[in-house]
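Here the structure comes first, spelled out in structure tokens, and everything after it is commentary.
The complex appears here minus one protein chain, its other protein chains still in place.
Read from first to last, the chains carry the letters A and B; within each, the first residue is number 1.
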Amino acid sequence: MEGTRVLYFDMERCVGCHACETACKIENNISIGPKWIEVVQHDVLKDDGTWTMKFMPMNCRHCAKAPCIPACPTGAIEQGADRVVLVNSRLCIGCAECLQACPFGAPQFGPGGLMEKCTLCAHRDPEAPTACEQFCPVGAIRSGRPQELSSQKRKQCLFIAAAGVTARSTGEA
Amino acid sequence: MIVFNPDRCVGCYACQVACKVERGLPAGACGITVLSYESLDGGGERRVHYRALLCHHCADAPCVRICPVRAVTRDKNGIISVASEKCIGCRLCSLSCPHSIPSFNDRQQMTKCNLCIERIEAGLKPACVAGCPVAALEIEAPREISVRKRRGLLRKRCCL
Partner (left out) sequence: MRPEKKERMLILGAGAAGLSAADAIRSVNPDSPVTIVSGEKGLPYARMALPYYISGKIPVKGIFTGMRRDFSGRKIEYIPGDPAVGLDTHRQKVLLRSGLALEYGKLLVATGSVPEYPDMLAGLDAPGICNLWTLKDALQIKRRIEHGGAIAVWGAGFVAFMAAKALAMHGRKVYLICRANRILRRVLDEGAAGLMEHALSEKGVVCLKDTNVEHIGVLKGGKKHIVLDGGRELAVDVLIVALGTRPNTGFLHETPLAGKKGLEVDEYLGTRIPGIYAAGDLALVRDCVTGERIAHALWSAAVREGRGAGLNMAGDRHQCDLSLLMNVIDLGGYGAVSVGHPLLANNTEVYQFADKAGKAYRRLVFQDRRLIGAIIVGRCTDTGFFPALIRGVPELTQARKQKILRFPWNIAPALLGL
């Protein structure tokens, strides 16, 4: 789907500052507990015997074939024409079936126990950056159409190769 | 909430037995039901899958909303339980529950999973979770599930 926006996370850039989490919470007025976007951390043992930390922000991927939608027993989760997956809190009963179905652990549950999650800042202008993208200090979050993100990444690979730097895996697109 | 892992379940029904024994439930009533269904895999082989139906203790549960005599209630820990002496057996709860979880005992009173509250208070896991021989059932808060999945994904990515 060409016209739809996705978020791209650059694991090589993320420094684990959690600014995206804070920005998201303020922007969407989220209560304590749920994290629509969350930076997770993993310690990796390098070949030279030292440890390094890897970070990655995780939000809702707004999947084209979202498994949460058929899992919802009340039909509360819907996908609009722009592919953004949204939940209707008036239909949600808070059963958390969506969370069990989601491979990304995206559905969050607030103090009322109903599902809430990333809306890709649906209230903002569709062309404007999302709050997490806007406030990421290292540019690890980029939003765009898959085609744009893909060509950006290809160019980046070429740049790295041309500069004689060993191209490292930057994660899958 | 109790999380069911379909990849682990072998269909032994030990959870149902454990639930019935723990709660002393009669025939027909059980807090957890394992369903089986068949499908064909890529090579045309028949495969049996299992799925456990159990109460999700929904935050805004339809059974609580619909009970005409307010016998089904949600306590401060979020556990939905039924006061059987108040239940009239009208079965509206079972019709309103999208997974048809409420079942009825021989006195036509609704019975359902109470998350083995006595066991949890004693520091134990619910009977079905403890009774599962292949660890297909686990008790986890939604927040824990989310964090586990998110961490697991990053770990997988780092191992590439």
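One rule holds for everything that comes next: a residue touches a chain if its C-beta (ideal position, glycine included) is under 8 Å from a C-beta of that chain, and two chains touch if they have at least 3 such contacts.
Just so it is clear, the model here is predicted, and its values are computed rather than measured.
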Answer key for B:Arg8, B:Arg23 or B:Lys86 versus the chain not shown reads B:Lys86
Only one of B:Ile2, B:Cys97, B:Cys113 or B:Leu137 touches the unshown chain, namely B:Cys97
Where chain B meets the left-out chain, the residues are 33, 35-37, 39, 49, 51, 53, 65-66, 68-70, 85-86, 88-92, 94-101, 103-104, 106, 108
Note that chain A touches the chain not displayed via residues 70, 72-75, 90
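In the analysis below, only the chains that are shown with their structure count from here on.
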Averaging C-alpha coordinates per chain, one finds the centres of chain A and chain B separated by a number of Å equal to 30
Within the complex, chain B is touched by chain A residues 11, 33, 35, 38, 40-42, 44, 54, 56, 58, 73-74, 92-97, 99-100, 102-109, 112-114, 169, 171-172
Per the touch rule above, chain B residues touching chain A in the complex are 1, 3-4, 56, 58-62, 78, 98-99, 142-143, 145-151, 153-155, 157-158, 160
